[in-house]
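To start, I am sharing the structure in question, which I have written as structure tokens.
Removed from the display is one protein chain of the complex; every other protein chain stays in position.
Right after this comes subunit A.
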Amino acid sequence: MATYLEFIQQNEERDGVRFSWNVWPSSRLEATRMVVPLACLLTPLKERPDLPPVQYEPVLCSRPTCKAILNPLCQVDYRAKLWACNFCFQRNQFPPAYTGISEVNQPAELMPQFSTIEYVIQRGAQSPLIFLYVVDTCLEEDDLQALKESLQMSLSLLPPDALVGLITFGRMVQVHELSCEGISKSYVFRGTKDLTAKQIQDMLGLTKPAMPMQQARPGPPQEHPFVSSRFLQPVHKIDMNLTDLLGELQRDPWPVTQGKRPLRSTGVALSIAVGLLEGTFPNTGARIMLFTGGPPTQGPGMVVGDELKVPIRSWHDIEKDNARFMKKATKHYEMLANRTATNGHCIDIYACALDQTGLLEMKCCANLTGGHMVMGDSFNTSLFKQTFQRIFSKDFNGDFRMAFGATLEVKTSRELKVAGAIGPCVSLNVKGPCVSENELGVGGTNQWKICGLDPTSTLGIYFEVVNQHNAPVPQGGRGAIQFVTQYQHSSTQRRIRVTTIARNWADAQSQLRHIEAAFDQEAAAVLMARLGVFRAESEEGPDVLRWLDRQLIRLCQKFGQYNKEDPTSFRLSDSFSLYPQPVLLDSSSILADRILLMDTFFQIVIYLGETIAQWRKAGYQDMPEYENFKHLLQAPLDDAQEILQARFPMPRYINTEHGGSQARFLLSKVNPSQTHNNLYAWGQETGAPILTDDVSLQVFMDHLKKLAVSSAC
């Protein structure tokens, strides 16, 4: 473990965990003085090709309030066949199956390299995965065609025994029955009427009328819970049918008069999808996949009316509380999202339109259930097509990279408590001894539900050090945290992944250097960003910005080296240097003789400087004597391709040049070191000016230094 950088990387690869601090301040007071909270980023299903799951169940601590899982940190008495829980110190007998253990014959969970281990639970019925497509038919013809093709293609990607369902919507909502031969059958709902789950289930005939005949034979529980719905059928049975059905899918036939938006009943469609699954497959892994091409325009959840002359709410409208439908719509989708989460299902939203589609109101659907949210211009783009295809990508074992209905439980040793989590999860409201009263993110619990997971899903988990300053942790002590994730694997197995980690305590007064050196500035930036975003949900934007600024200033004051009141003396150590300014892109890089590749996660931009563009136009790359130039042009394309292959969701890929309209994607991201305000000060030909009033990083940093060294704070 040469450096902390390596340590961090190893830990991340092994356990999927990155802490903001890798050496922990040993008292509450010290911890708060660190500014950045003690927290970690947890990727529960971090891909571990080298970690085969064990085919037995974990051994639990027998203390009812603890139930921690046997792990490498536990003290084991091999002779007495006892083990001591490292969280509550309860001594536990090994179960009978462990009689043969010894120092040389250890079960995997006791080996240090298995700080993360996965168990396969054999009990209980395995339920197939469920994919419920909710498809907007108010699309342009080619858009719909493209979407239909993508959907048809997806059928071939689904596991054969997965259940699939189809809901289409426009002015009405149609739930298609998939079991019947010959006649295609669908249940139709008004797009304007909010229905309760019970009503929906009644109308779909999902509630069993008290049939006397059935009551008569209570004996064998005939009803296999997974075949009961006509609306969800195994792919292998009905893929032909469904392919035809999708093929015959028409645009919403109701006329849309001039000056109107099509009537789009997204809210009801989603509500029915949720109600359908709720009634038929509660607490099993299911994805509701919503494909929409515009904003909901009627019924519950409508975001804008159908009059085109009334534009969809803008940021200004929202700020001025002038967005007529927003609150109601948001409430509707929140209600749906919560119900969905309760049932363990997740909602994906694929919104493809040039205009807004109301994701703001709908975002909670994906957020609370762990679903994907993908935004594109059209279903007829590779962005959508590839992204959608990538949902069904498989891992090295040939399993889908998705998991469902997960429960994450966090156990801590006594010096720590759990303050909360931020990520695609909902609280399970389980109060335990390790739950802090102070909440950061979704708190008040040490268990959360994550309905949809993939190997990259990551939660921020925030802790609180509870030790009082006057009763510090003994030197050399370690704090431990155990993450227990129970989930339904895409192979339909129930699995439990257990990660148990430990970090050293350090006295912040005597060993601040240690702590400082163990700072993971990347993780910290992300964790702070999550906090900021989380706050923004409930607080005014400026307040959040102010809070972020203050935190940053405090951090600089704490860890910077400077002379009071002397900004020029300000320095940050290497482990902090990136934290205030993760962005290195600068407008000064935009020069005529450069080729730029920018990756902003959601966008990949290749930009040819003015001169380069002219050369290309002149066709130099095709001349043998300029093969070099050809390679120059090709290199970023290859790089971009590499990124595109791996990234999910597929980024927007932009290949542009100086003066191209798409160059805006680059210009909007770079640090505005040159603007129309200071352009001439910097002289000609030194870069591209950005037309903005935002301050540049330089200005920002100058200001930060000034404040950090100021004694006024």
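Observations, loosely collected:
Just so we're on the same page, a contact is a pair of C-beta atoms (placed from the backbone, for glycine too) under 8 Å apart; a residue touches a chain by one contact, two chains touch by 3 or more; residues count from 1.
Here is the rule we use: contacts and distances are computed from a predicted model.
With the options "3-methyl-2-oxobutanoate dehydrogenase (2-methylpropanoyl-transferring)", "phospholipid:diacylglycerol acyltransferase", "Protein transport protein Sec24C isoform X2" or "Integrator complex subunit 4" in hand, the undepicted chain maps to the protein name "Protein transport protein Sec24C isoform X2" (source: UniProt).
Interface note for the absent chain: among A:D202, A:E439 or A:D702, the touching residue is A:D202. Residue-wise, the contact with the chain that is not shown comes from A:K185, picked out of A:R28, A:K185 or A:R594. Residue-wise, the contact with the chain that is not shown comes from A:P253, picked out of A:P96, A:P253, A:G398 or A:G619. The hidden chain makes contact, of the residues A:N71, A:N92 or A:Q174, with A:Q174.
Mapped onto subunit A, the interface with the missing chain covers residues 172, 174, 177, 180, 182-190, 193, 195, 202-205, 211, 248, 253-255.
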